[in-house]
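My structure is below; once you've seen it, I'll send some questions.
What you see is the complex with one protein chain gone and the rest in place.
Chain nomenclature is as follows: A and B, assigned in order of appearance, with residue numbering initiated at 1 for each chain independently.
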Amino acid sequence: MAEQKFITFLSDFGLADDFVGTCRGVIKKISPEVQIIDITHGVARHDILQGAVILANAVPYMPESVILAVVDPGVGGERKSLAIRTVSGQYLVGPDNGLLSLAADVLGGPEAAVELACSTYSLPEVCKTFEGRDLFSPAAAHLARGVDMEKLGASVPVAGLTKLELPEPAIAGPEVTATTIYVDSFGNVQLHLSREQLEHVGAAVGSMLEVSHGEENWKVPFVRSFSDVAPEEIMVYEDSYHKISFAVNQGDAAGVFQIAPGNQMTFRAIG
Amino acid sequence: MAEQKFITFLSDFGLADDFVGTCRGVIKKISPEVQIIDITHGVARHDILQGAVILANAVPYMPESVILAVVDPGVGGERKSLAIRTVSGQYLVGPDNGLLSLAADVLGGPEAAVELACSTYSLPEVCKTFEGRDLFSPAAAHLARGVDMEKLGASVPVAGLTKLELPEPAIAGPEVTATTIYVDSFGNVQLHLSREQLEHVGAAVGSMLEVSHGEENWKVPFVRSFSDVAPEEIMVYEDSYHKISFAVNQGDAAGVFQIAPGNQMTFRAIG
Partner (left out) sequence: MAEQKFITFLSDFGLADDFVGTCRGVIKKISPEVQIIDITHGVARHDILQGAVILANAVPYMPESVILAVVDPGVGGERKSLAIRTVSGQYLVGPDNGLLSLAADVLGGPEAAVELACSTYSLPEVCKTFEGRDLFSPAAAHLARGVDMEKLGASVPVAGLTKLELPEPAIAGPEVTATTIYVDSFGNVQLHLSREQLEHVGAAVGSMLEVSHGEENWKVPFVRSFSDVAPEEIMVYEDSYHKISFAVNQGDAAGVFQIAPGNQMTFRAIG
């Protein structure tokens, strides 16, 4: 394969410890000229769904790169350690727990995969508690300098890779029920719901919606941007990743209304 | 214009989400060799004054760069999106809400400005909720690779740009009252007050001051550095950005005494 100029890197390691820094060091020792772009290391600990959603959201904005992603509650266990080549020719490296699956789909789906093995392409000693450092970072660095993926381990069938399935929105007459998939650090709530799906039940930018979550419900304007409502007002909008979102302008919707990823919300157009 | 080796980047995005990472990706797609120096992304959300003060403090220590700054409560609204060229020949990119104004002054003041438009120099589709990614990052990246600022949008008169006005210290006989402008994460309180202004009312390093804030007042030494007082002791000093500051050695002055930006503090020399 050709050399890659970039490694894009996402994890749940946080920045308080040296975990991210140590992975950076390992990468740079192997591939000194590769540029590392940190997507984020603030994924909630062990939250595979959140990591997968953020990665899939971000990948279209990244330059061509080797994608390194580690959110790995099963480290040291039976889950495989993977490198995947997508139909579009990009590489993803990380655990086989679904974390990579949504981003792989954005890139055309997986074309081939290998199970990473201890080898001359890992650190000499692979510790069972920090494969991010010992197995995944070296694999990404070697892929970036042009090593063939097939040298990193034995081939595994792509049909057997773990996939996350996001629950599809349910349309029932004049309303649609969708699942919350991500809460950002401002408290904005992203749904697995597209504008087209919301328009399907009669909503349009500029109209009012009745939105319900558990016992609560609100009348909320469907707007274009934050500045279309007053501070502290509730709003529904198509967010910058083309997902319908629920927010409070300059406020914390998820905190105030106790909404978390995996919740159900129902939207009904009321004109 | 000449190419720039660096983009310096400040925002209130935090590092928990992918917002900063996605902007980095957008920049690197357009200008793969530019080096991005993160000034900070920890500005308090929507705090334009704090962002402006930090940016103006930091800019003198940065290499020549395109300065990208986004603290933008009015995103999607009527405020302009700007690129500014300063008298010193550097570029600033960000919203027209005053955020850029203090740094622009440090660089000689604005010489010319354009209102950023959707164009071949933005992302193809500009989302009204994330102009940092879609409009500001691409503009900074194109400026860094040498594109003329005038190609990014229509010229706007620099006299009309939004400016922040910091309240000047008020000298009344033997005392001076100044405004707190920044509290750092250690709780040190920075005032819009220079050493020269404090000396004007008779204070000198080594002397004692009476300092008051609201109902409280303290006798405090005016010292050179933290090690000049015992741990947990209150002190006044000229900080590393040449502003008078109020601190507790190895403690959290702002937290303990409930001091926030925009407060008034009065200083009187007592010998």
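In this text, a contact is a pair of C-beta atoms (placed from the backbone, for glycine too) under 8 Å apart; a residue touches a chain by one contact, two chains touch by 3 or more.
None of these values were measured; they are calculated from a predicted model.
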item	value
Residue of A:9, A:130, A:182 or A:257 in touch with the missing chain, whole complex considered	A:130
Touch list for chain B against the chain that is not drawn	5-6, 8, 10, 15, 35, 37-42, 54, 57-58, 61-63, 184-186, 224-228, 237, 239-240, 250
Those residues of chain A which, in the complete complex, touch the missing chain	14-22, 24-26, 28-29, 32, 45-46, 73-78, 127-130, 133-134
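Everything that follows uses one rule, which is that only the chains that are shown with their structure count from here on.
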item	value
Cα-centroid distance, chain A relative to chain B, in whole angstrom	32
